[in-house]
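Okay, structure first, notes after.
A single protein chain has been removed from this complex, and every other one stays in its place.
Moving on to chain A:
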Amino acid sequence: MLDMLSHSFHLLIFPGGLFALLLGLLLKGFDRKICARLQRRVGPPILQPFYDIIKLSQKETIIPDTANKAMFKFAPVFGFMGMMVAAMLIPVPGVWNGASGLGDMLMLLYLLPIPAIAFMLAGSASSSPYGAIGTSREMVLMFAYEIPLLVVLLTVALKAGGADGSEFSLAQVVAFQHENGSFGFNLSMLPAFIAFLCFIPGTMGVVPFDLPEAEPELLEGPLLEYSGPLLAMFNLMSALKLVVVMGLGVALFFPGTIPGGAVANLAWFIFKCFMLMLVSVTIVRTATGRLRTDQTFKFYLKYPSVLAYVSLGLTLLFK
């Protein structure tokens, strides 16, 4: 019974649910503002993502006649729910070390592609040719960035397993790093960290890897036909995903804590998420243009995958 209550709390309030939503939207606001300032624009207010959600939720939803209506409505809900569950598994070091029975990296590996799958469902359900192209691009992109992610997670698991075996529980991974130092400062883990940094813009769908949405080419692709609350649902999904991916990065590579109790560590966690986003999302999307699908695929096979394998090899060698 108590277990149920605590799971509900983690799902709906902290670290998933309310906390993750607020943090995700805030991070998105900062992302937009900083990107604008880097381009010497004024940029929207930091709270703009919140205003967007409020506005969209009050609007009418228009569903195209030719769309598969059930699937069209289901896709954003599916993506949102998947991310809600994923956000619950993210440990906040020093505040909450992850659900010990649930916080498994393999589970996250299955939950993380859900937004991409939701996009594919949305794209094919909307019956727009742009949605169809977006769907096929999303599929290609997913295959490209999932490989480095898998290898990175494997490397971390082997490293955290110590001298023998492997450790797939995120809580244990964090605990191991608290004892033996963060992986981010470990030389043999450095290639894996860089591979993870490359994975982030791909999974977040930002320039240079925003192929499925690519506004000037595909007019937002799968999102083209969406409006109103359903679009807001997609926005919330991507805000949650931002927190999940950044939280995963913090847990995998920089779970260090600072003295000063839960409140200080919560601020520390938010700060780390922000810095990670700054490096891997904001600056990357400001400094680059969009790649083509074939170029993206080649990039992911060439660099992040190789880097991740190098880390895996080093970890196995010095075990």
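To be clear about the criterion, a contact is a pair of C-beta atoms (placed from the backbone, for glycine too) under 8 Å apart; a residue touches a chain by one contact, two chains touch by 3 or more; residues count from 1.
Quick note on the criterion: contacts and distances are computed from a predicted model.
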Absent chain [UniProt protein name; select from "YeeE/YedE family protein", "Carbon monoxide-induced hydrogenase", "ABC transporter ATP-binding protein" or "Lipoprotein"]: "Carbon monoxide-induced hydrogenase"
Identified contact with the non-displayed chain, of A:19, A:130, A:168 or A:234: A:130
Contacting the left-out chain in the complete assembly, out of A:91, A:208, A:222 or A:304: A:208
Residues of chain A in contact with the chain not shown: 38-41, 129-130, 132-133, 136, 207-208, 210-211, 214-219, 286-293, 295
